[in-house]
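Here the complex is missing one protein chain, while the rest keep their positions.
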Amino acid sequence: MAQGIAKAPLPDQRNLAWYVDKTVQVLVFVGGISAILLILGIFVFITKEGMGFITQTLDIGEFFTSPNWRPTSENRPTYGALALIAGTASVTGLAMLVAVPFSLGAAIFIGEFATGKTREILKILVEMLAAIPSVVWGFIGLSIMNPLIIDLFNVPVGLNVLNSGLILGLMAAPIMTTLAEDALKAVPDGYREAAEAMGATRWQVIFRVVFPAAKNGLVAAVLLGVGRGFGETMAVLMASGHSINIPTSPFDSVRALTATIAAELGETAVGSDHYRALFTLGIFLFAITFLINLTADLVVRGPRKR
Amino acid sequence: MFEATELNHRNQRTEKLWRLLFLMMTLLLILPVAVILTVLVVKGGPSLSIDFLFTEPTQGMTAGGILPALVGTVWLVVVALIASVPIGVAAALYLSEYAPDNWLTRIINLAIINLAGVPSIVHALFGVGAFVAFFRFGTSILAASLTLAVMTLPVVIVSTREALKAVPQAFREACWNMGATRWQTIRKVVLPNSVSGILTGVILEVSRTAGETAPIMFTGAAFFLPFLPQSVYDQTMALSLHLFVVSTQVPDVPEGLPFGVALVLIGLVLSMNAVSIGFRMVLRGKKKW
Partner (left out) sequence: MVTPTRDRQPKVQVRDLSIHYGGKAALAGATFEIHEHEIFGIIGPAGSGKTSFLRAMNRMDLFNPAMEVGGEISMDGKDVRKWKNVYALRRRIGVVFPLPVGLPMSIYENVALAPRLGGTRKRADLDVIVERCLTRAALWDEVKDRLDSLGSLLSGGQQQRLTIARALSQEPELLLLDEFSIAVDPVTTMKIEDVLKELRQELTIVLVTNLVQQARRLADRTAFFLTGELVEVAPTEDLFTGGASDERTTAYVEGRFG
């Protein structure tokens, strides 16, 4: 049997291939934990810059209850974030009011009604929508929505809660649609078939069977959409009017937490109170989005794992 | 009997109504965007020309082209990819090929989800604190690109992991049974059969990276620079920031100019995205097993 080629059997020794394999294993492990290191790094670095401010200068009560964000005031700077929080909340709230029903509706249509080519094309369109950069959305708010709102509602300024809320809604909708559709798809076909065999119509199947079964996934989709809206920066910076204000109507201009950091960080001296105050806003944003993501993850995985 | 038929009809009508309602909702999400894109093309189209792409801005950015911004975006994207793709692919390899089902793996997955959810402006703060200040890269392409790399890392990890998972386990076991090491198996069977899927994810990441603005604002992108960057330690203009600047910071800009910039940016991003989607569809058509 072609003895010329046959070799002595491989001895039980760690050879080059074995060491290469171990080295690769260590390298990819480092890559694997990089995500943990980075999330910790983000926490450490923004805390490092902001912590001194929180312990020395910041009045927590003022931060959450005062609407006066005047970090550059000559005689007495104030750091009340209430108006900024209200700005973020109002814009995100309006965005969700628009995006949640429409995203769920779109997810149901794509997942439960559309078939074949239609479904494929709609999914691609939704994916493309999600790819539009936020600065382009901000520009749309500024240059297209702004004059439109002024004309339609006869108001002096079109950069307001309505404008940025709609923009943010359109931005958050694709990702929510995709996640919601995934959640619907995760419901086994057997459920649908069983219900249809019992004579239920399609919409009965959707509302009575598919929706309850996909509930957790849908809630997570909405939560992640909220997180997205909460953290959005450029669009809100450009379309919300940039005035620090607790809004009383959708036509009021506001300023969001994210937009405040983006607008002011460039003008602060490194290490100044103002600079550190902006990092404090960052810590706040980080904490909120962390909680939202954690909750979404627990909602999806919790019941399955435990 | 009659009653049943009538009930049937009513049910069918209700079903049609629901279907129509959901279709309308879907279209209402897509149509405004179609309108907006049309407006962008109509208003920005006239500004586009070869000159616009390949000359520098003039007269305080109220005229001229976008060359430095375009070149800067390419720099930022390329350096970000060099940093994020190796780490992201390694992380995905670990999760798909090595990671046992334990608490550490669960924490890694949670960290990836959270990393993807951190607001872009918080990434910017991290970039300022870590890369600009702590590692002393200053405001530079390096600092900005690393910030972008951290931000888009989850995209690479998740898309690569999906591509790796699409390779059937039976192939791996067949290789292991021949005495191939894990790495040999990855090199000979897993990677060759997932590389196009990984590439699809990388293209998607390019599209994402090119459009980001907030993370580069304070880490390396400048409002205006009269020269092209020479190394990663230079600052640079960037297309996304340029759109922000000409639409909000510069007075007396002719209306067509920012629309032109927006059109180039969105064209760049969407075409990368389309390439990625097209790539994926070609792949799906070409079955190797």
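All chains are identified by letter, namely A and B, in their written order; residue positions are counted from 1 within each chain.
Heads up, the rule we're going with is that contacts are C-beta pairs under 8 Å (C-beta built on N, C-alpha and C of every residue); 3 or more make two chains touch, one makes a residue touch a chain.
Quick caveat: nothing in here was measured; it's all calculated off a predicted structure.
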Which residue of B:70, B:89, B:141 or B:175 touches the chain not shown here: B:175
Residue numbers in subunit B that touch the chain omitted from display: 100-101, 170-171, 173-181, 184, 188-189, 192-193, 288-289
For subunit A, residues in touch with the removed chain: 1-2, 5-7, 9-15, 17-18, 21
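Keep in mind that, in the parts below, only the chains that are shown with their structure count from here on.
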Contact footprint of subunit A on subunit B as seen in their complex: 11-12, 14-15, 18-19, 21-26, 28-30, 32-33, 36, 39-40, 86-95, 97-99, 104, 107-108, 110-115, 117-126, 128-130, 133-134, 150, 153-154, 157, 179, 181-184, 186, 207-208, 210-214, 217-218, 240-241, 243-244, 247-248, 255, 258-259, 262, 265-266, 269-270, 273-274, 277
Subunit A to subunit B touching residues, read off their complex: 10, 17-18, 20-21, 24-25, 27-36, 38-39, 41-42, 45-46, 48-49, 101-103, 105-106, 108-110, 113, 122, 124-129, 131-136, 138-140, 142-144, 170, 173-174, 177, 201-203, 206, 224, 227-228, 230-234, 238, 258, 261-262, 265-266, 270, 278-279, 282, 285-286, 289-290, 292-294, 296-297
